[in-house]
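All protein chains but one are shown at their positions in the complex.
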Amino acid sequence: MGTFLALVRRDLALAARVGGAGGLSLVFFLMVVTLIPFGLGPDLNLLSRIGPAILWIAGVLATLIGLDRLFQADEEDGSLDLMRLSPAPFEVVVLAKATAHWIATGLPLALFAPLFGLLVALEPAALARTALSLLVGTPALTFAGAIGAALAASIRRGGLVIAILVVPLMVPPLIFGVAAADPANPGSGQALSILAALTLAMGAVGCLGAAAALRGGE
Amino acid sequence: MQLAVDNLACRRAGRRVFDGLSFRLGPGEALAVTGRNGAGKSTLLGAIAGLVGRHAGEVSASGIGDRTLAESLHLVGHRDGLKGSLTAEENLAFAAALLGSQALAPADALARTGLPGAAQLPVAYLSAGQRRRVALARLLVAHRPLWLLDEPLTALDTAGQSLLAGIMAEHLAGGGLILAATHAPLPIEGAGELRLGA
């Protein structure tokens, strides 16, 4: 537990300091949400209908862009070797790093979704549901991303590779996330439960898979 | 603790690095690993630490209780594992939390390696030699019997080298083990030598 907290604290400090990526994904999120109406036209009815989908796709893209440095930065400077020598199981290391990454990228998206949802004319009920679905579902995106980031940690300029590896894993959370965000959808409650289940399952698969990919000595 | 390496062989991307390497290291003993560039000095340290795959052979340790070998050693390599935007103290406190079995406080460890005033400075502001001293201070914030040092003397001035010599002598006197990959002779009396690629 001490190791877990130390790692989370350190990664959050790194994200907040000079050169860190904290806040970056939020700005990118806003960019995508702004860009889509320019492509679609300013029809508020259309935008409000597909608003939850816009926010979710922006969330997926914003999660993707920060992933390439999740493990690579620590692999390059030797910090990952230090973590491999820790008595804590490597799954805990992955869980801590993914948690810190989510706090720095996923959580702000969920918190700011109600604000950005106004740009795409979402009703108050839809705003609340979209924020809730992002809060429940973005951890699944981060854990899926952690697998890709771990597999591509040694690849220089691995960002594109990570996106290709990870997008198929993000399809199910996207489907249920958007369904859970729509208040008019009678199955949205069920979708939210399934989304929560996906987050838990992805958490387990992500930690095991990423740890297996990063553990040394193979 | 006692370290035993038997018939160790390593490959890098299928290429032979070394074969049939055997040696023993006991409490209070130091061994300098020498050899030309590419002879596999760093690979050997990595293989003992379990970070690099072993192609064949055995690395075993006794006298470390229920801890694994990886949990009983320090590795200070050319990739120093320091984050530039964190202060020296934050870097060391993190390493101590990660490695467990805490020993000196970060500020005291820095004082021992000759950087008493650097605790609050971000590591990015330090020179190469100062960074090296911060990395070496990691040896003191967590107690681990086996020290694997990759070129510990590089980037250190003479004052730094004699400080390091004192720290290493103290570690050996306390029953510690040191395995150092090095070009320059180690400032340790009675250190053995293991030549790779001869």
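For reference, chains read A and B in written order, and residue numbers begin at 1 within each chain.
The rule we apply is simple: a contact is a pair of C-beta atoms (placed from the backbone, for glycine too) under 8 Å apart; a residue touches a chain by one contact, two chains touch by 3 or more.
Note that contacts and distances are computed from a predicted model.
Asks: Have a look at "4Fe-4S dicluster domain-containing protein", "Heme exporter protein C", "Urea ABC transporter permease subunit UrtC" or "Oxidoreductase" and point out the UniProt protein name belonging to the hidden chain.
Replies: UniProt protein name of the non-displayed chain: "Heme exporter protein C".
Asks: From the listed residues A:G23, A:P89, A:P124 or A:G187, report the one that touches the chain absent from this view.
Replies: Only one of A:G23, A:P89, A:P124 or A:G187 touches the chain omitted from view, namely A:G187.
Asks: Of the residues listed, A:V92, A:L107 or A:A212, which one is in contact with the missing chain?
Replies: Checking the options A:V92, A:L107 or A:A212, the one contacting the hidden chain is A:A212.
Asks: Write the list of chain B residues that the hidden chain touches.
Replies: Interface with the chain not displayed, on the chain B side: 13-16, 53.
Asks: Need a quick check: the contact residues on chain A for the chain that isn't drawn.
Replies: 147, 151-152, 154-155, 158, 161, 164-165, 167-169, 171-172, 175-176, 179, 185, 187, 194, 198, 201, 205, 209, 212-213, 218
Heads up, the rule we're going with is that only the chains that are shown with their structure count from here on.
Asks: Hey, which residues of chain A end up touching chain B in the complex?
Replies: Checking each residue of chain A against chain B gives 2-3, 6-7, 10, 13-14, 17-20, 76-79, 81-88, 216-218.
Asks: Name, in rising order, each residue of chain B that touches chain A in their complex.
Replies: 46, 49-54, 67-68, 70-71, 73-75, 77, 79-86, 90, 93-95, 97-100
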